[in-house]
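Yeah, one chain of the complex is gone here, protein chain that is, but the others are all in their spots.
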Amino acid sequence: MSLATVRTRRLTLAVATATVLALGATACGGTTKNDTDKKSGSAVTGKADANAETKKGLKIAFLPKQVNNPYFTIADTAGKKAVEELGSTYQEVGTSSGTDTSGQVSYVNTLTQQQVNAIAVSAQDPGALCTALKQAMKNGVSVVTYDSDTKTDCRQVFVSQASAEDLGRTQVQQMAKQIGGKGEIAILSAAQTATNQNTWIDFMKEELKKPEYKDIKLVKVAYGDDDAQKSFQQTQGLLQEYPDLKGIISPTTVGIKAAAQYLSGSKYKGKVKLTGLGTPNDMRAYVKNGTVDAFELWDPNKLGELAARTAVALQSGQITGAEGQTFKAGGMGTYTIGKDGVVSLGKPTVFDAKNIDQYKF
Amino acid sequence: MTTTAEPVRSAPASRAAGARTLIDKMFKARELAVLAVLVVMLGTTQIYNGEFLSEQGIKDLLLNATILALVATGQAVVVITRNVDLSVGSVLGISAFAAGNYLNGGGSPLLAVLLAVALGALFGLLNGALVSLGKVPALVVTLGTLYIIRGIDSIWVGSRQITADALPEGFVGFGHDGIWAVPYLALLALVVLLAVGYYLRSYRSGRDLYALGSSPEAARLAGVPVRGRIMTAYVLCGALAGLAGALYLARFGNVDSATGNGYELTVVSAVVVGGVAFTGGSGSVYGAALGAVLLTSINSVLPAIGVSSVWVTAINGILLLLAIAVDRILALRVAAVLRKKAAQMRSARHD
Partner (left out) sequence: MTDTTTKATARRGLGGAVRWDTAVGALFVVLLLCSFSFVDNFGNALNVSFLIGNTLPIALIALPMTLLVVSGEVDLSVGSTAGLSGAVMGALWNEGMSIETIIPLCLLLGVVCGLINGLLVTRLGLPSLAVTIGTMAAYRGIAQIILGSDSVTDFPSQYLDFGAGRIGDTFIPYAALPFLVLLAIAVVVLHATPVGRSLFAIGASEEAARFAGIRVKRLKLSMFVTTGLLSALTGVFWALHYASARYDNATGLELSVIAAVLLGGIDFDGGKGTLGGAIAGVFLLGTLQNVMSLLNVSAQSQIVVTGVLLVVSVLAPRVGRQIAQSRARRKATAVPLRPPAATS
């Protein structure tokens, strides 16, 4: 008998043993989902003094979901301006892919190592960054999430682009207005795992339950993975599968752009309505050629600026992230921290042919 | 690239014409099989959903396939020489941006396309030089250039992007207009495909590529200029990836630093599904193009019959496995037949 045979047999034996052990463990009752305790509430410690002086010379790092993503570049540039205005130094790091969660984790670790004072992060995954962010907070780093949140106990404040509820509901209202309150609609989302999109879609479904939308039917949620080509094909598929489709909501800047490009070059142009979240620069051509009536978005400039100011306020001890605390965000006015440590930017702006030329981002 | 010792290769020349036509037939059958699968799949979908093969539907199918088919054509030429080019996705991305950037500055569309092709060819030359001069496994080198070109692209492009409103109207129109249901882009791709197919079949240097892939050593001994031919294959592949980049720009009107990321695996899958074997020396560009059409059509078929898009990846993978398994079994069959024939000939001679 050759050694190889022995090896194979041993392997089989090992696997069999492992399985038996596993079954044994089940019999004795192992650790299951029900055993884990669930904690919530944001990671808040210490006391806040709203009148404390704003500290200078802090190191503030921005960690977007993806560097080179135009949307995050806008937000982070505004963040940089605010940080420098407040007399601190700014740095931006991040992965070049939007789904490289492990890369994002190691960046959090690196920033902790570099002893920055605060991190403003847009999380690729609500859970994955937790261990690293908690470690950062333990080392005295203030953690602010913006655009995309983590679990509430892994950061101090979440700067929300607009409340998820507002965003979900207003997109449905916008669509209902464009299609006259009647007909089949579909949603073209980003990746199946995208936290933001999934929350908004839940609120869209909530809104659709209201009696005034009884004639609107949501036929499908398709996923274009924030990839131009995939979003393109998903749009085609939607139109083929549902020839009576009246409108598409795409709550992602990549998706809405791809859908608009497809519609504008097809026979559906102007007949199938499209709305969702997009940036004015991306969508200008399609609004002007009649493919898209109106869409919405918050101002990423303000998002970045607020994230920066929140980070500085945290480090200065003006806030700790508890509900009800207020702080002054420079020229942006005063903001109050809501439930679960969320600061919300306000209602989104609607862009259409009339006002789109006033916005350059 | 790893190649296990293959007992089956193309028939030795001594076994003459009979064997040659048999192999030719088999490869034709292989392409016909892909075509048949494609037709059955599209037919079934049409029965299920009457909108699928409408004028707009056909146009969409062709447009979707165009870009992949072009890159697959180039890739097939490289794979036929028993090499591979993994950097095509990165090359596509950087050429698309270069063309867009040029157009953005007010350049003419024709020159923009030529610029993309030239840039692609340049990167092809780099790959070809590394592979043929360094005699290094193509898989590794082009994995390296995949990273390098993607990195250069991201540094150069940064967070800039080219959007539809920055492009001349005629160029974007070229991206989705056509004659009835046949888009201009598809016509262009077809012309390129036929030209490359003709070159491989009818020119000495084209046939050399097959010889090279069947047995590099034998080809060298037979006087084939190995380095030159490998360079040709890579330059062609790069140029086509560059062209595909320009068409991508016209079609999607949107290019950023992530364009073409991860495209290499789709391309390699299309080529293999289309019957171009990794072991080199067999298959045709027509097969590769058919493979590309088949793969992109699946992406359109699934949503049209209401199957969730989560199935796409799994189906693509299984299809690829099926394709190589079928190829292998066919090859074994042919080998058996050839052996039998040879035995008959030998016994005939003895009589």
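Read from first to last, the chains carry the letters A and B; within each, the first residue is number 1.
Going forward, a residue touches a chain if its C-beta (ideal position, glycine included) is under 8 Å from a C-beta of that chain, and two chains touch if they have at least 3 such contacts.
Nothing here was measured: the structure is a model prediction, and the numbers come from that model.
S.K.: For a quick check of understanding: of B:Ala250, B:Val272 or B:Val301, which residue touches the chain that isn't displayed?
M.R.: Hidden-chain contact among the options goes to B:Val272.
S.K.: Touch as defined at the start, partner being the missing chain; which of B:Val34, B:Val77 or B:Leu146 qualifies?
M.R.: B:Leu146
S.K.: For the full complex, which residue in A:Gly103, A:Gly180 or A:Pro243 touches the chain that was left out?
M.R.: Per the contact definition at the top, the residue touching the missing chain is A:Gly103.
S.K.: What residue numbers in chain B mark contact with the hidden partner chain?
M.R.: Per the touch rule, chain B residues meeting the hidden chain are 1-5, 130, 134-137, 139-141, 143-152, 154-155, 257, 265, 268-269, 272, 278-279, 310-318, 320-321, 324-325, 328-329.
S.K.: Which parts of chain A are in contact with the chain that was left out?
M.R.: Considering the whole complex, chain A reaches the absent chain at 2-5, 7-8, 11, 15, 18-19, 21-23, 25-26, 29-36, 38, 67-68, 91, 93-96, 99-103, 105-107, 109-110, 112-115, 125-128, 130-131, 151, 191-195, 198.
By our rule, only the chains that are shown with their structure count from here on.
S.K.: Please tell me the distance, in whole Å, between the geometric centres of chain A and chain B computed from their C-alpha atoms.
M.R.: For chain A versus chain B, the centre distance works out to 37 Å.
S.K.: Could you pull out which chain B residues touch chain A in their complex?
M.R.: Contact set of chain B toward chain A: 49, 51-52, 55-57, 60, 64, 154, 157-161, 163-165, 172, 175-177, 252-254, 256-259, 261, 296, 299-300, 302-306, 309-310.
S.K.: Flag every residue of chain A that touches chain B in the complex, lowest number first.
M.R.: 67-70, 72-73, 96-97, 192, 220, 222-223, 228-230, 232-234, 236-241, 243, 257-258, 261, 264-268, 281-282, 284-286, 288
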